[in-house]
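As you look at this complex, bear in mind that one protein chain is not there, while each of the others sits in place.
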Amino acid sequence: MHRKQRLLTRRRILLVAAGAGLASFVRAAGATEAAMAEAIRDLIGEAPLEPGKVKLELPSIVENGNTVPLTVSVESPMTQADHVESIHIFNQKNPQPYVAVFHLGPRAGKARVATRIRLADSQRVTAIARLADGSFWSDSAEIIVTLAACTEQ
Amino acid sequence: MARVLINFPQRAKRGDIIEIKTLIQHPMETGYRLDNKGATIPREIINLFACTYNGDEVFRAELFPAISANPFIAFSTVAAESGELVFSWTDDRGQTQTETRQIIVE
Partner (left out) sequence: MKALLGGVLGLAAQVALAAGIAPEERRSGYDFAGPEIRAMQDDDTTNPGNLWVLQGETLWAKPVGAASRSCADCHGDSRDSMKGVAARYPALDPTLARPLDLEQRINRCRSEHQRAEPLAWESDDLLALTAFVARQSRGLPIAVSTGPELRPFAELGRELFEGREGQLNLSCSQCHDDNWGKRLAGNVIPQGHPTGYPVYRLEWQSLGSLQRRLRNCMTGVRAEPFDYGAPEAVAIELYLMERARGMSMAPPAVRP
């Protein structure tokens, strides 16, 4: 798995409570949308990206962006011939576009993974599934992230 | 050794799809936070999680700083045979923590 080092052209320092002690959160505004597009291009190449089969479940609004539950599932019989090889999750506004890559296979039984993610701001999250036949399918979800009140700073 | 919570049915029928839930204690320091002197707190995350079933890999997850602290990962596998499920978490320093659990498949 290659990880691109982005030269960030614009930076905005946001003072957002980010946990214990005095800490600031450095966010690259705008650069990640481009990075996300490039990361998706790296994954799918010239192949078409079909909407469908994938269901990305995220709450539409969260009280805190630190721990957002995410579930992604893909309609698939998960047989040797027809299964999901991997699911790639991307985000639009965090400092970097990757969230996770899940590698499955016919032994999974069903293509469904749940985790918890960090979202720096209200944004769109995209999930892309690569099937055994080389096709790519996707789903996206928009989420509003609200700030916590009474933080530590 | 970080605290770990692993949950799945310890007995299953052959062919059943079982859900496995895992939770590990880890701050998942993103590498984007600044300390109170303005210096970047270095990144320190678990970047890989894998599960093998009697030696065969059945699930693998590459993790990035966008995964929350105390990473929670739930996934499925087919209860194929009795044996050992081995879970491993690898961090940026290349250190791996492994947990082994038994499963009985009837």
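Structural remarks
Which chain is which? They are A and B, in the order written, and residues in each are numbered from 1.
FYI, a residue touches a chain if its C-beta (ideal position, glycine included) is under 8 Å from a C-beta of that chain, and two chains touch if they have at least 3 such contacts.
If you're wondering where the values come from, they're calculated on a predicted model, not measured in any experiment.
Partner chains of the missing chain, restricted to those shown and counted over the full complex, are A, B.
Touch with the chain omitted from the figure is made, among B:Leu23, B:Ile41, B:Val86 or B:Val105, by B:Leu23.
The missing chain lies against subunit A, touching residues 15, 17, 19-20, 59, 61-64, 66-69, 146-153.
Considering the complete assembly, subunit B touches the hidden chain via residues 3-5, 7, 21, 23-25, 27-28, 68-70, 72, 74.
Following the convention adopted for this analysis, only the chains that are shown with their structure count from here on.
Subunit A and subunit B have Cα centroids lying 18 Å from one another.
Here subunit B touches subunit A in the complex through residues 17-18, 30, 32-36, 38, 40-41, 53, 56, 58-69, 71-78, 80, going by the rule given at the top. Across the interface of their complex, subunit B is touched by residues 1, 13, 18-19, 21-27, 66-68, 91, 94-96, 98-105, 107-110, 112-119 of subunit A.
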